[in-house]
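Removed from the display is one protein chain of the complex; every other protein chain stays in position.
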Amino acid sequence: MSEPFEPKIVAFVCTYCTYAGADLAGTSRLKYAPNVRIVRLPCTGRISPMFILKALQKGADTVLVSGCHPGDCHFTAGNYHARRRWTVFRALLAFTGIPEERIRFSWVSAAEGAKFAEMINEITEQTRKLGPFTQYQELQKVIETQSTY
Amino acid sequence: MTRILLRNKLDDCIAAWQKAGFSVFAPVRQHEMSSFGEVQKASDMAFDLVLPERTIKDHFFPQTEPLIKYKIGKQQIDSETMTPPDRKRVFFGVRPCDASGLAIDDPLFGWDYKDDYWFRRRDNSVIVTIVCTEADDFCMCTSVKLSPESDKGADVMLRPLANGAGWQVEAVSERGTALLETIPSLLQENSEPTAPVPQVAEKFDLEKVMEWLASKENFESQFWKDISLRCVGCGSCTFLCPTCHCFDIQDEGDTYAGIRRKNWDSCSFSLFTMHTSGHNPRNTQSTRWRQRIMHKFNYYRGKFGVNSCSGCGRCTRQCPVDMGITETLQAISNLPR
Partner (left out) sequence: MGIQEQYRSEAAALLSSGEVKLVIGFGEGSTADRRRPLFARTPEEAQKFVLDAACIANLSTYLVTEGLLSDGKKVAVFLKPDGIRSVNILISEAQLKPDQVVILGYAIDKAEITALEGRNISDFSLGEEIRSHTPPPHILQEAERIEEMNPAERFEFWKAHFSKCIKCYACRQVCPMCYCRRCIVDVNQPQWVSTSSHTLGNFEWNIVRAFHLAGRCAACGACDRACPVNIPLRLVNYRMGKEVIDAFDYCAGENSSQKPVLASFKQDDPETFIL
């Protein structure tokens, strides 16, 4: 019997809004899916596309990137820069065959604990439906085995 | 009377070799690139190529190869050696220059330490070359004292028949003789004439070049700076070379586990000889290009008695800025003396 599929979600979040939002969800005793691994960063502007790529390679089924609402950035404009970057990066990943549903972006403020909890539940359920993201993991397996020739 | 193999017997031939435990490789066109790939039938093969874009070297010394898998635990480090494969292979339709490339690299991989990854593959492979009937503007085997009908590195040599129906077959090594013994019924006695071998003009005077390179005063010559001015420093000439063999050992993984790999490296990269201190003894493209030429036509010869170039011309053929060994050696042999 193989284990039932449990989605792994990696969330890259900014510390000022979304992380505080997640914190609020916790202190408000809101229950949400335990499938998410949160990586806290100073700002969404700090989120390099490499993080997303590496997360997918290392076994994430869905990656979430989340930060302050436009206008709310602690550093004034970090999230505006990030937004442009994501637009382009998302298009690039889609063009090279990574389903768009695997990379999610959101704005969650420090006051939106409920939104964070709901969103994680929704993403978890959706990922469950999509199934595991195996394309990169299979490539990873290939490099760990010796060629037969 | 000689033995011939007819083209229409090739499917049976492949089947016979597969039955004898061989995987059969030949030039193929796949995803807009020509290279050596495994074939199941004659129609998979691309016979119309002067040369495949990729060399046969890829199958003996792959671009990246895992050597050791390791795991770092609290108490100990576990490691597992990835054994080199030893599957029996036939390489069919290799050009004489590519086969020579293998023979040129043999002493390098075996002089002080016998590289198992190379020799296991070498010992289990039979090279069936086809003598050229066509050459293009970049071919230069004759300039490095080889020829379109050289049998260096070959186990079996095929000469195309003039009528195009097949090949005259000749075993040139014991391994080749043994391979032909697996297909006796497919060979027939015949005296058809073979197709003419193309005339590949000599493009430079190799003796003069080697003499110039051997002279110490030329090492710092302005010549190197001028000739390499347009080199952009990519590695395509080295990676497509049938004899270039530099590699780099890299550990790939994280803090706790990983794989040690052997990857191709190229002397044209600016990091090639970069020291940890930040000092780089070859810190300009001209010194790197000089290294490539000196290695091939001076140092290698000094150590192993043979030049590390088989004249395939791929370096020039694929160069984005139209450089290559031919141009440099031509320029050296035309230098005023």
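Order of writing sets the labels: A and B. Residues in every chain begin at 1.
In the analysis below, a residue touches a chain if its C-beta (ideal position, glycine included) is under 8 Å from a C-beta of that chain, and two chains touch if they have at least 3 such contacts.
This structure is a prediction, so every number in the text was calculated from the model and none was measured.
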(Q) Given that one chain is not shown, what are the shown chains it touches? (A) A, B
Q | Residue of B:53, B:134 or B:192 touching the missing chain in the full complex | A | B:53
Q | Touching residue (missing chain; options B:137, B:174 or B:189) | A | B:137
**Q.** Residue in contact with the excluded chain [from B:9, B:159, B:261 or B:296]
**A.** B:261
Q) Hey, which subunit A residues sit against the chain that's not shown? A) 48-50, 53-54, 57, 70-71, 77, 80-81, 83-100, 104-107, 119, 135-136, 139-140, 142-143
Q. Residues of subunit B in contact with the chain that isn't shown?
A. 30-33, 35, 53-54, 63-64, 137-138, 229-230, 232-236, 238-240, 248, 250, 252, 261, 263-264, 266, 269, 271, 316, 318, 320-324, 326-327
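Methods note: only the chains that are shown with their structure count from here on.
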Q: Averaging only over C-alpha atoms, locate the centres of subunit A and subunit B and give their separation in whole Å.
A: 45
**Q.** subunit B contact footprint on subunit A (complex, rising order)
**A.** 143-149
**Q.** Residues of subunit B defined as touching subunit A within the complex
**A.** 23, 59, 62, 64-66, 69, 82-85, 87, 89, 121, 252, 259
